[in-house]
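Here the structure comes first, spelled out in structure tokens, and everything after it is commentary.
The complex is shown incomplete by one protein chain, all other protein chains being positioned as in the whole.
Coming up: chain A.
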Amino acid sequence: MHIMEGYLPAAHAVGWGVVSAPFVIYGARRIVTLVREKPEVKLLMAASGAYVFVLSALKIPSVTGSCSHPTGTGLAASLFGPTVTTVLGAIVLLFQALLLAHGGLTTLGANIFSMAIVGPFVAYGLFKGITGAGFSGAVAIFVAATLGDLATYVTTSLQLALAFPDPVSGMTGAAAKFLGIFAVTRVPLAISEGLLTVIVFNLLQRYSRGELNALNIFSAKA
């Protein structure tokens, strides 16, 4: 989902940076508060960040004949909320921009917006809504991780369509083109991410009850 270095017009690059920056700053402050109030969740937070690291390194083949990687942000977003995840995602994106030439510094704001803001917010909202409606955590996290992942790729497509409207069919045509590359390809891969995240969540429910309770994961049901 990375928009490559230099592939956004300067105004767009700056614009997305300005939009994303407050989320990163707010998220960093949330992390500081959370770690101070609940030091017992520190390791789980690191592990959730590590999960983003692993998944975004896996380039999985898709039925359309191209490869792309999951985002892994649904887990952290469901456990710690969206803005904490923004920071975790931003770290991964920075690593990939600097060391792998995937994405870039000029497009960092746009990439943070899609992978570390929109995806986590969608995932968090779904997780809270679905557990609140009384469904199990596993069902909620599956839907959250799957659709959060898709939301990221849809956002990337729209960002590119906004920057590169098709000369004939306009923004809609360009959006269709980019969605064809990113979103359609992503459906099976998003399902993979959903399933993997459920496995991790099941293990957490079994072995990390204390931390899940400290984070009020099931407060809506109690």
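In this text, a residue touches a chain if its C-beta (ideal position, glycine included) is under 8 Å from a C-beta of that chain, and two chains touch if they have at least 3 such contacts; residues count from 1.
FYI, contacts and distances are computed from a predicted model.
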Per UniProt, the name of the complex member that is left out, chosen from "Cobalt transport protein CbiN", "Alpha-ketoacid dehydrogenase subunit beta", "Copper resistance protein CopC" or "ABC transporter permease": "Cobalt transport protein CbiN"
Hidden-chain contact residue, picked from the options A:V18, A:V35 or A:I60: A:I60
Touching the absent chain when the full complex is considered, from A:A151, A:L196 or A:I217: A:L196
Touching residues on chain A - with respect to the absent chain: 1-7, 10, 40, 43-44, 46-47, 49-68, 95-102, 104-106, 156, 160, 164-167, 174, 177-178, 181-182, 185, 188-189, 191-192, 195-196, 198-200, 202-203, 206-210
